[in-house]
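As you look at this complex, bear in mind that one protein chain is not there, while each of the others sits in place.
Moving on to subunit A:
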Amino acid sequence: MASSRKITLRSSDGESFEVEEAVAVESQTIKHMIEDDCADNAIPLPNVTSKILAKVIEYCKKHVDASKAEDRVNDEDLKAWDAAFIKVDQVDQATLFDLILAANYLNIKSLLDLTCQTVADMIKGNLFPVRNEWLNFTFSIANRELVLVCLTEWVAHRRLFCS
């Protein structure tokens, strides 16, 4: 039976969160603090607000539960849960970026990967169509990829300095 030792995390705005050790050590940063014996009192996390910390804990709890034998959740369900978890934050971009910073600071690789991929997808989704009202020619679809990559120098020059 896994140890059910509780760890207290304190956010930057002074709120305390009590979590099981197994959930807390999803964060490598916290894991090392515990190993270095800094966890007797609350662990202060000056870089993470309570709003974000709550979300991080929610994520970690789900992932820890998902891997426990009794509540075994299969990969697809977990991915679906992740997608729903992150979708809320796409609406609120600031939260999403704060989550990235928190996942980085707390060193939670899976959350960092999830959030970074989400932002990458958002960027990808916004790139087309290229606004080319000031480019005076069209290009064929076959060459589109190529031309877009190579034209960027010329486009960059025009766009950044000649408008």
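Definition applied: contacts are C-beta pairs under 8 Å (C-beta built on N, C-alpha and C of every residue); 3 or more make two chains touch, one makes a residue touch a chain; residues count from 1.
To be clear about the criterion, contacts and distances are computed from a predicted model.
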| item | value |
| --- | --- |
| Record-based protein name (UniProt) of the chain missing from this complex, from "Cullin family profile domain-containing protein", "pantothenate kinase", "F-box protein At5g06550" or "Serine/threonine-protein phosphatase 2A 55 kDa regulatory subunit B" | "F-box protein At5g06550" |
| Residues belonging to subunit A that touch the chain removed from view | 28-29, 32, 93-94, 97-98, 100-101, 104-107, 116-117, 119-120, 123-124, 127-128, 130, 145-146, 148-157, 159-161 |
